[in-house]
Every structure is written in C-alpha cells, then in structure tokens.
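Please read the structure below before turning to the comments.
One chain of protein is taken out of this complex; the other chains stay put.
Here the chain labels run A and B in written order, and each chain numbers its own residues starting at 1.
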Amino acid sequence: MRPSLRLELAAALAVGILLAAVPLLIPGNITLLNLGILTFLYVAQGVAWNILGGFAGYVSFGYAAFFGLGAYTTALLWLAGWSPVLTYPVAGLVAAAFSLLVGAPTLRLIGPYFSIATIGVGEAMRILMLNLDKITGGASGLNLPTVVPSKTWFYFVALICAAIAYAVAAWIRGARFGLGLTALRLDLEAAESLGVRTTLFKNLAHIVSAALVGTCGGVYATYLQYVHPDTVFSFTHSISLVLIALIGGLGTVWGPVLGAAVFFVVQDYLQTSYPSFHLLVYGLLLLLIILFEPGGMAGLAGRLVARLRHASTGSPAAAPAPHAEHGGAPMPRTETERPGTKRTT
Amino acid sequence: MFTTQNLVSVAIAALLTAGLYAVMSYGLAIIYGVMKVINVSNAGFLMLGAFMTLMYSQWWHLDPVAGAVLNLLPFFGAGWLVYKLLVRRVVNSRSARPIASLLLLFALWLVIQNVALAIWGSEDQSIITAYTYKSLIVGGFRLPLTRLIVFAVALLALSLLHFVLGHTYIGKALRATVQDPQAALLVGIDTERISALAFGLGTALAGFAGGLLTLLFSFTPDFGGPFQLKSFTIIVLGGLENFAGVTVGAAILALAESFAVLFMRASLQNVIAYGLLVVALIVMPGGVAQLWSRIRS
Partner (left out) sequence: MTTALTLEGITKRFGGLAALQDVTVQIASGDITGLIGPNGAGKTTLFSIIAGKTRPTVGRVVCFDRDITGWSAHAVCRLVVCTTHQVVRPFGELTVLENVRVGASFGASGRLGGRTADEEAGDILTFVGLAHRRDSLASALTLAQRKRLEIARALATRPSVLLLDEVLAGLTPAEIQQALELVRQIRARGITIVMIEHVMRAVMDLSDRVLVLNYGRLIADGSPAVVANNPQVIEAYLGETISEN
C-alpha cells in the first residue's frame, strides 16, 4: 500500500476516534449531537456520491431519488412493525435496485446528457411520490412512531455510516476497481480497448453509492420521525451532494469529507439570517472552483503541499506536482497534439 | 370528456403553448449548436426575464409584450458577458470536459436564482393586464386572448429568427459554425465572435420568452427549473443541432402534455416532460430529425 494512502487512512482513523469520543467527553450537548448527526450523514452521502461522480466521472443530479427511496422504505417498514435498525440494510438494497433500473439505460449516455437525464429522473420521482398519496402520505408526509433511540445513539449510527462510506470509497480507490473507474473517466474508449469492463464498472459504482445513500435516507427518516416527498426527494438535496463533492474535491476520498464540513458550517451560520443564502454562497463557490481550482479544496491542498515540498527540497520540476492517487483535478488542461496527426483513414 | 369539441380545444391550446415553448427553447438550441454547451442557466435568464417584465409593468406600466421586447438588448449583453467572462475559459481547450461548462452554468443558475430570491422573495407574482381574462370566440371555441397574443408574438419572433439565420451573413456564419467549426474557421469566420454572439442571442431569447411567460403563468424565482427541462426535452426531441426541429419538438411536447391532462392528474404533468426527456435521450438521441432522415434513406 502506498505510504500516502497509509497516512490518509491513519489520519481518518484518528479523526474517527476523536469524533466518537466527543459525546463521551461533552455529554448531553444536543446542538453538538444534532450537528454531528447531520454532518456525518452528509459526509457519508457525499463520499458515496463521489464514487460515481468523482471517480467514474458521471455527475448525477438525481441522488435524492435514492435518499428518498431509502427514507420511505424505512418509514413504511417501521410503520409495519419492523425494528428500525433492520430496515437500514433493506433501505440500501431498495435504493440499489432502483439505481440498477435507472442506471442501466442512463449510464450509456455521455457526461452532460447523463447529468441532464438524472435531473429528469430525480424530479420525476419526487412528483410521482407526491402523487402516490395512499402509500407515501403524499403532500402531508408520513409521521413515524415516537419511540426512538436517543440522540447519542443516532450520533454513533451516523458516524458509523460515514465510516463505512469512507472505508468503501478508500478501498475502491486502492483497488483495481478504482483504477478502472479512473481509466474509464479519463477515456472510455481507450479503457475499453485495454480490457476494462466499462459498463459493468459504471453500474457497480452506481449501485454501491446508491446503496450507501439509501441507507443514509433510512437513518434520516428514523431520526426526523417524519418523511415528506419534498424534503427527501428534493432537488436541493441532490444539488447538495454535488456541491459537497465538488467543493471538497472530486476524485479524492477525503475531499467530500471536507466539503461536507464546509457545507455545514456555511449552512448553519447562514441558516438564521437568510434561509436560501447558503445556496447563493455555494453557487459562487462553485463558480470560483470551476474557474480557478477544479480540484476543489483537495486540489488546492494538493497544490499547496507540492509548493511546500518544492520549496523545501529546491529540486527542479522534473517530477510534476504530486496528485491524489489516480488523478485529482477532474477537468484536465489541453494536451497539444502535433499537427499532421489528423484522423483520415 | 373525450368529445371532439374537447379534443380539438385541447389541441388548439397545445399548439398555442407550443409557440412559446419553441421561442423558449430556441436559445438553448442555438447555444448548443454553436458551442456544444448545454446552457443550464437558461432557466435563470428565463426567470429574470419574467421578473424584469414585472418591474417594467410596475415602474412604467409597460405591457408584458413590450417588456419582453425591451428585454432583448440587455439580455443579449448579459449573455455576451457571461460568455466572455465565464464560459470561454472553460470551453476553449479542445479536450476540456463538457461537464465543466455544464457545472459552471449550473453554478450561475444557482447564483441567479438565489439573488432573485433575495431581491423578490418567494411569493407568486403575476401581471394582470386589461386583457388577461378576455377570450375570443372562434368557431365555437373559446381562445384566451393571452394565449393568442403570445402565440402571435412567438410566431413573429420565430419567423424573424428564421429569416436572420437563413438570409443574413451572421445567420449563415452561425449555421456554418454549427455544422463544422473547423471548416468555418478556415473560411474566415470568427468562431470566437460567433460563440459570443450565439450566447448573447440565446440569452436574449430566454429573456424575451420569460417576458411572454408572464402573460400565461404566475411565477416565482424557482419556476425556471421545469421550463429548463422542458426546453431540453424539446431540443432533444427535435434533434440537437436542428433548428427547424425545435418547433417540431415544441409541438410534440405541448401536445403530449395537453392530452395527458385528459387522463391523468394535472400535478403529474411535468412528469411527461421528464419522461419524454429520458426516453428521447436513450432511444432517439438524434431526435425527430434522425428519424426523419432514417425514413428518407
């Protein structure tokens, strides 16, 4: 295993342990617990989304569909008498099954078209669920049993979700699967011609990330004790995941973690003053990122590290700046081709 | 419910809406054709067009149609600027990923939408004119005056557009760039300028359509979204680089939506557009134009 990867995992473990210790050190702090629960759930989803969006390069604007499906699966099973914890894996499975259904046809589309299609699918799901009132409670939502575990319990469950998502993403990163995803992102045809089963890999990435997001939906439903199509299937939720991953840095495992943290700090800070102001801030942030630092915060960090290393060793730039494994910036600069190599035959 | 009377009136209503749909989507088609960029911020400008028209009517009692026309120039300028300052940086490198421009314009949309929310709040707005509730009775059918006016104006705009694209130098240069950017460069067309022009024109059309929209619908800063997806459905249906196809696509969507309301809930109406979009993208990405050329050959 590469030394940088080892370092990353060690750091992640340390952070995880630290976070787990918080409720034990500062017990009963409801605000902190709430913040933690929501942040961890968003971390988990952002990291999961990134498996398809960052690693494989298929940017989906419709992940709320999986979140919502997971939430409703848990809600309905819970109302039917299941213990909530048992519903979580089922929520993940339902989301995964749906992702296979919609993914198989849509993943055949190239980049932007896939993205547009996902907007359509996501919104269609929301409207459909809103109209299936007999099952989903429609516009009034579903109220769930009030007997719930404690906030501390949710804190740890959410942390576990984040940890699992992180572990899965990290494993994929280091494995052959991750290399294949990166290859197909950079050049689908070339990857195919080198033996990468691109269709299989794309769909697998989709299913895995959808399952994770669906599970988070289930946890969210039990935490909130209420589900409504406009909250769990909302386009805003889908956008949040895209933003978290982009701001944090596509293509790295820890980027979305950072992105989720930033996302939440901003949202919490602005929530009180202007409810929709945070979206404006994200929009501006996203603009800046795409124009100047496509690698997001992770990319920025990477460049800073490279500069520091450069400055300390004083070596000429023979080896180019270190990048996150299998590439950092999702939007490479031009490669110039020598004239005369135009395709003719 | 399925009387001939009903069906015909639904068909007419659909056709009248199609005119607006076509104008709304033309801008998207032009920008896509010239730059292969999907302008997701189109929805934002559509919405801004509606709100500016609202402002004109509040400040100067300007009729929405006049407001729509007034939007043309400033929105053209806005589009030009957006291209020069933002889009150009992300689109120029030959191997730049198309997703980058999509995300950039998406970010722009977010900004526009939320600035509008901050300025105007989230309540429903609408413009009432002297003729808002009037209709014309033609051959036993009641046709709302607003729809007729919008249709007429849209038709005029489309004809003008068709003329400009077909018979002016700029129009031809634009179409040439759509067909073959490399060849256009060789022939001496400044494709850079054309791109900026296309973006300006597309945005101008969005602002114009937004103004017209105020005659038919009430609006909030959020309402751009469904229209954006409908526009995209329309250009995919019509064939992505086919300008004539836009009108065909608009007609198809409008008809599908109007007839669907006959046997499903109105709240599900947008699902038609979304469904058609996904199906069209997967099954016939070349749209109606592709089907047409297949039938011919």
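Rule of thumb we're sticking to: a residue touches a chain if its C-beta (ideal position, glycine included) is under 8 Å from a C-beta of that chain, and two chains touch if they have at least 3 such contacts.
Predicted, not measured: the structure shown is a model, and the values here were computed from it.
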> Among the options A:183, A:227 or A:301, which residue touches the chain absent from this view?
Replying inline: A:183
> Out of A:44, A:59, A:127 or A:196, which is the one that touches the chain we can't see?
Replying inline: A:196
> Going by the touch rule given at the top, which residues of chain A touch the chain that is not shown?
Replying inline: 176, 179-180, 182-183, 186-187, 189-198, 319-320, 323, 326-329, 332-333, 335, 337-338, 340-345
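Simple rule for what comes next: only the chains that are shown with their structure count from here on.
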> chain A to chain B: how many Å between their CA centres?
Replying inline: 32
> Mind pulling up the chain A residues that touch chain B in the complex?
Replying inline: 57, 59, 105-106, 108-113, 115-117, 119-121, 123-124, 127-128, 130-131, 235, 239, 246, 274, 276-277, 279-280, 282-284, 286-287, 290-291, 294, 330-335
> Which part of chain B faces chain A closely enough to touch in the complex?
Replying inline: 38, 86, 89-90, 93-104, 106-111, 113-115, 117-118, 225-226, 229, 232-233, 265, 267-268, 270-271, 273-275, 277-278, 281-282, 285
